[in-house]
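Okay, here's the structure, questions in a sec.
In this view, the complex is presented without one of its protein chains, the others remaining in place.
Then we have chain A:
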Amino acid sequence: MVKFLDHPELTSLSGQVADAVIGDRVLSCTVDVFSCKRAGTDKKTGFSIQQRLQEECDMRIAHEFPEGGGGNKRKKSGDSEGSTPSVTMTELGDLAVPGVQRFIADLILTLNTVFPDYDFTTIPATSFKSAGSVSQVVHAINARMNASLCSSSPTQEVGANRFQQHKINPDTFLPELWEVVGNIMPMEEVQVFTYVPEVQGDPFSDDGVLWSFNYFFCSKRDKKILYFTCITRRSDSVFHTNLSHDFDFTSPSMDQNSNFSSSMNFDMDG
């Protein structure tokens, strides 16, 4: 994975919203910080993603200039700079630039880590969009979350619901969260991006998902990514225990000799 950075304060705050029950809904948020340093298998995966992005870049150029792209053809695209065709431009930068490819690969590795039941390795660069300025995004998040946390819909008898109604104080929770976030990652020079969900087949478009947001706060200076996601589901579609945010926190460089956890009470008669 892109290396997970553990910040206990953040973990404890985000833990409160990892599975918050609001009436007949369950709010599942994750807020995690990653370093852009790659370790273990992520080096290989990251490299292959970057190769694939280079192919994507080449295909764009080939598609735009099928005759091989002579000089005059480039001018036709209206690009006054001349050297880089605008056809490879994305909201994260020019796809032809290795640094941009690496950055996109980091975002994909982050997605793979936070959602281990999914594999985003083959998604195109167009899956990511710029989300606006930090203040715009923070404002949007606050509005969304306050609307949910303060929801005073009469709590129906939610029968088999295992979760307690959340006990989060909306007046203090978000300010605290942003303070902690600000300490971890000062927001100057931070850019924010978002992954645009597919119609189906990713964690934001699963069955039972009502709405969601996800933001990558990226500090190029500190080489860190803070990924903030929020998925709200109907509570009857959350079928297992609090495993909605359950990814492997350990170092990716595991050797083959690691023992299997025998403390797991593995009961087959379930």
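In the analysis below, a residue touches a chain if its C-beta (ideal position, glycine included) is under 8 Å from a C-beta of that chain, and two chains touch if they have at least 3 such contacts; residues count from 1.
Everything that follows uses one rule, which is that contacts and distances are computed from a predicted model.
Asks: What does the UniProt entry say the missing chain is called, choosing from "SRP54-type proteins GTP-binding domain-containing protein", "RNA polymerase III subunit C6", "ER membrane protein complex subunit 8/9 homolog" or "Succinate dehydrogenase [ubiquinone] cytochrome b small subunit"?
Replies: Matching the unshown chain against "SRP54-type proteins GTP-binding domain-containing protein", "RNA polymerase III subunit C6", "ER membrane protein complex subunit 8/9 homolog" or "Succinate dehydrogenase [ubiquinone] cytochrome b small subunit" yields "RNA polymerase III subunit C6".
Asks: Which parts of chain A face the unshown chain closely enough to count as touching?
Replies: Residues of chain A in touch with the missing chain: 66, 116-120, 122-123, 198, 200-202, 239-240, 243, 246-250, 254, 256, 258, 260-261, 264, 266, 268-270.
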